[in-house]
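The complex is shown incomplete by one protein chain, all other protein chains being positioned as in the whole.
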Amino acid sequence: MFQLLQSGLNGTGAGSYLPVVIQIIFAVGLVAFLMVVTHMLGPKRKTTDKLQNFSSGIESHGDARHPMAIKYFLTAILFVLFDVEVIFFYPYAVNFKMLGWNGFWAVMLFVAFFLCGFIYIIKKGALKWED
Amino acid sequence: MNALLLSALMGVVMMFSGIVLKSKAAIRNIAIAGMLALLLVNILEMNGTVFLVIDSKGMIGFDRFALLFNSIIFFSTFLYLTLSARDMEKVGVNYAEYLALIFFILCGIALVSSFRSLIILFLGIEIISIPLYILTGSDKLNLKSNEASLKYFLLGSFSTGLMLMGIALIYGAKGTFYTSGINMVNGAISPLLIAGMLLLMFSMAFKVSVAPFHFWTPDVYDGAPTVFTSFMATIVKAGVFIAFIRLFDEGFASQQPKWKLIIAILTAATLLIGNITAVFQQSVKRMLAYSSIAQAGFMLLSVYAMSPDSKEGLILYAAAYCMATIGIFAVLIKMSDYTFDGFNGFAKQQPLLAAVTTIFLLSLAGIPLTAGFMAKFYMIKAAMYNSGLLWLPILALVMAAVSVSYYFRVIQAMYFRESSTPSTLTVTPAFRYTLVALAALVVLLGIFPNLLLAWLYF
Partner (left out) sequence: MPIVYYLYLSLALFCIGIVGVLTRRNAIIIFMCIEIMLNAVNLLLVAFSKMHPPKAGIDGQLFVFFIMVVAAAEVSVGLAIIVMMYRRIHSVDVNFLNRLKH
């Protein structure tokens, strides 16, 4: 994918996409092949047990749609936020030497604001599991 | 730059003040002191004192216009906090967070008022919008507030999508995000540029609730807690308007023949829809929401005319509109009944409050001797001088006359109707004095508009 973006726009011929096409054909072909083959080779035993939901050998009980604690949601959201902020470290890491001390202080400012947010959510008890 | 950094810092300070301090009065005092400090550092910057210079590669540029506008915004917010900060306590438990969000929004306004690059425009608009979604839904137990918030969020992020597409297309056509680069004419005009400009125009029109894109405004303003409606309808709206005028002044000035007629049509539609629908409202809160659409129409005249005159007009209009509307909302928040009947006999129960409310309403209607008159005068003058379309200023005049009818309904209810229920209004003396000072300011600006406009040049 990366190579596709790098070379694609400069008008190189369709030939440079040949490896991609081959890989797609191979991937789709393999999946289709395996599906057909397992269907033909495997023995078929239909019992009621096999039609049930199965997860790690634990018997399923209840409905998956029952209300969950809001904490899961909160943690997930906070994860998304802090996860994405890391994007800004990537360009800095690439240009680490070139940006010098100015860049360093800019990133420090960013991290400081970041840390303020983190301390805030801890103080607010957003990450506390036991009440 | 001073105000930009301080407002972000103040936001963080407010966040932590909610954890450290238990007393709401202390939190409120910190916020008001912070607001004063913000105003102070901004005025210092107007006089040339900059505390910290950060190299933004020319993406942010604080000029006189932006700084004066920021000063008006900060001053209005200061008034807003002194008048209404006490009422935020009733909305919910997260008092400090509401104030923190207000400071973050101010940070966004400081960004959009001084952007030189579309990246900053986008960031600023989002820094304004995202806290607003939260403030709209802050009354968690009220279903109307929840709905308003969801509606605002979905439509707001949709318009953000349009804006981003516009920016991307402009970038495709011009290869830069800088407004100066976009304004340069080299060779044939790319259709990408025109498409991008239209998308940007529509999404900005959405954010300031200009007519075909106004449908969210009454619902959201009505559903949001009244304290925050006051903030959204005045300070935020004026703040996004400066982004609007700056974008078209610096980014698309060379394309003027292409967008002038569209802006004229948008303006006319906004004036018509805002004013005429406002006449039929039964609730004062909803009437003020429609009136804010109508006032957006007048402010859009400045984008249409696009001259030094119209910039002066926008400054004056923003000040007049913010102060008057904040004053009316400050009184409205104290009322228990938001319909016109709720104001019946108000003049007998609270003669002073009724008098200042009357001044604010007169200013909004554009009656002479108030700031609103001068503001409307500057706008219409600018539109007259700088256009081939004479019907637009004439329509604006007619609509200003229509607007008198619904503003006077409130005055009529206050002075000429008898109240059926005794007043339950309780206000502090400080609230009274601030309102009187605000009304005096509105009248003063109406007589000497140059007191404000002189700041633009010296």
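Chains here go by letter, A and B, matching the order in which they are written, and residues are numbered from 1 within each.
Heads up, the rule we're going with is that a contact is a pair of C-beta atoms (placed from the backbone, for glycine too) under 8 Å apart; a residue touches a chain by one contact, two chains touch by 3 or more.
It should be emphasised that the depicted structure is a prediction, and the values quoted were computed from it without experimental measurement.
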Candidates B:153, B:252 or B:373 - the one touching the absent chain: B:153
Touch criterion as defined above, residue of B:64, B:90 or B:144 at the omitted chain: B:144
Of B:37, B:165, B:276 or B:355, the residue in touch with the unshown chain: B:165
Which of A:34, A:77, A:108 or A:122 contacts the chain that the document leaves out: A:77
Residues of chain B in contact with the chain not shown: 119, 122-123, 126, 130, 133-134, 137, 140, 143-144, 146-151, 153-154, 157-158, 160-162, 164-165, 167-169, 171-172, 175-177, 219, 222-223
Absent chain, residues of chain A that touch it: 5-6, 8-9, 11-12, 70, 73, 77-78, 80-81, 83-85, 87-88, 91
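Note that in this section only the chains that are shown with their structure count from here on.
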Averaged-CA centre spacing for the pair chain B and chain A, given as whole angstrom: 40
Residues of chain B touching chain A in the complex: 8, 12, 15-16, 19, 55
Contact footprint of chain B on chain A as seen in their complex: 102, 113, 116, 119-120, 123-124
